[in-house]
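A protein chain is absent from this complex, but the other protein chains hold their places.
Chain lettering (A and B) follows the sequence in which the chains are written, and residue indices restart at 1 in each chain.
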Amino acid sequence: MNKSQIPDHSPQKNSGDRNLKAPIKDFEPKIVGFLCNWCSYAGADLAGTSRIKYPPNIRVIRVPCSGRVNPLFVLNCLMNGVDGVLVSGCHIGDCHYSEGNFYARRRFAILKRLLEYIGIDPRRFQMAWVSAAEGERWAKLVGELVEEIKEAGPNEHFGGNR
Amino acid sequence: MNVELRKKAKELLKTKQVEMIIGYQRGPDGISATPVFITREEEAENLIWDVYCVYNLSNYLKDFPGKKIGIIAKECDVRSIIVLLQENQLKRDDIFIIGVECSGVIAEHTLASGKESPGELDFDEKCKACRPSTPRLYDYLVSQKDQKDKGVLPEENPYQDIRKFEAKSIEERFKFWQEEFSRCIRCYACRQICPMCYCPRCVADQTMPTWFSRAPDLEGNLAWNVIRAFHLAGRCIDCGECERACPVGIPLREVNKKIEKDIKELFDYEAGAGVDQKPLLSCFDQNDPEDFIR
Partner (left out) sequence: MKIGVFTCHCGTNIAATVDVEKVAQAAAEFPGVTFSTAYNYMCSDPGQNIVKKAIKEHALDRVVIASCSPSLHEKTFRKCVEDAGINPYLVEMANIREHCSWVHPEGEQTTAKAIELVRIAVAKVSRDRPLEMTYTPIEKKVLIIGGGIAGIQSAIDIAFANYPAVIVEREPSIGGRMASFDKTFPTLDCAACILTPKMVTVSQSEHVTIHTYSEIEEVTGYVGNFTVKIRKKPRSVDINKCTGCGVCYGKCPVRVPSEFDQGLGKRPAIYIPFPQAVPNVPVIDRESCLWFTEQKCGICQKVCPFGAIDYDMEDEIIEEKFGAIIVATGFQQFDYSVYGEYGYGKFKNVITGLHFERMVNSSGPTGGKIIKPSDGKEAREVVFIQCIGSRDEQKGVPYCSRLCCMYTAKHALLLREHNPDAQAYVFYIDIRAAGKNYEEFVKKVQDEYGAIYLRGRVSRIFEKGDKLIVRGADTLSGAQIEIEADLVVMATGLVAMPDAVSLAQMLHIPYDQNNLFTEAHPKLAPVETITSGIFLTGACQAPKDIPDAVATASAASVKALGLMVQDKLAREPLIARVIPELCSGCRACIEACPFSAIETEEIEDLRLRRKRTVVKVIEGVCTGCGICTTACRMSAIDLEGFSNRQIMEELAVL
């Protein structure tokens, strides 16, 4: 996977040069965000309606609730060479389904520690609470994530079969 | 105590309280213990219980739905039975637990070293972190009168090795597991032997969608080994069967124990604590830690 430029929109992906370590300054990480429909997705929408600028590196997957995010989704991203994964839901107490983020919090506390244990950079998997009113917070979060993952460098361990 | 064990087994079969008893018998090498399934009273004479009875027999219980089964179980085995009861894979009324007091079983691999007497043999790693104990759930307890305490000392800090490993650099950790997992041949022996792996079709075998690479490449192996351990979170009782069964010697317990330690620290949760316990990931506490969340 070519990390030096994010716009890779050819129908077939180029997988030949994944082992080339791109200089950090040119590296544009690819980040996947799983956003709950009711808070975080709406918060990202608000960032849009407020025209708050942030880096374009994030791809949002809309899910009804952070409790819907299966650890297998996260693993799939990381194993396919995605540089960073974010799971974002409502703040505790605000879940549209009242309990979903509690389950997500518990599940990903375990997964996060486990991934770190087997040597995956903790910056590559992160969780955040972003409410529907926090457009600014969303933009700031994406900016920070991009910086952190740039520092972590490309996820070059994986993605060989793409 | 084998006398008492056999007597009870006979009685259970005779009075038809159970249709079958799953226990241990001496193996063909005259030392090790192998599983045995007995249905007739006279077969009860073959039953044994000693430090060579390493295996967790609870894995077999699910194979006889609707039958009344007696099972010989030590504390760790009983905890796996408890998890299976919690998860409705067994009916309490269908099983008769013959509990045995345990002060540790031997490390199976040391049998090949030529040492024979229990005194010379190493105890299994899993036992070193466990106190000599009476099962927390049983229908009949065979007491340990005539077997003296082998004196397995519980390790002071059961997670010492885990913590030591956690302290290593991220590169070292990755390198270690990359090497370990690269040996994985995806034979799924770990899954086959695990009492908790009873899914009708494992996610590793599903194709709609295919969750991760089915080939024994790094991505597939890592995903498999992570999700295997993750799916055991709050369920693994550290019987160690997976590691014992692994033909390429991947230290699977080191992954299982990591989660065991974390859930104890994070949620004060121990797998198989009691039949009424809620599944770890189907419950939560309002105050679960969230310092990792931004």
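Basically, a residue touches a chain if its C-beta (ideal position, glycine included) is under 8 Å from a C-beta of that chain, and two chains touch if they have at least 3 such contacts.
Since we're looking at a predicted model, the values are computed, not measured.
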item	value
Selected from A:77, A:109, A:130 or A:152 as touching the chain missing from the view	A:77
Residue of A:54, A:129 or A:158 in touch with the missing chain, whole complex considered	A:54
Hidden partner interface residues of chain A, rising order	6-9, 11, 30, 32, 37, 41-42, 44-45, 47-49, 51-56, 59-65, 67-73, 76-77, 80, 82, 96-100, 103-104, 107, 139
For chain B, the residues touching the chain missing from this view	65-66, 87-89, 198-203, 206, 208-211, 231, 278-279, 281-283
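To be clear about the criterion, only the chains that are shown with their structure count from here on.
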item	value
Inter-centroid spacing, chain B versus chain A (mean Cα positions, whole Å)	36
Residues of chain B touching chain A in the complex	165-166, 170-178, 203, 211-213, 215, 217-220, 222-223, 226-227, 229-230, 233, 255, 258-259, 262-263, 266-267, 280-282, 284, 286, 288-290, 292-294
Footprint of chain B on chain A - complex, ascending	71-72, 75-76, 79-80, 92, 99, 102-103, 105-121, 126-129, 141, 157-161
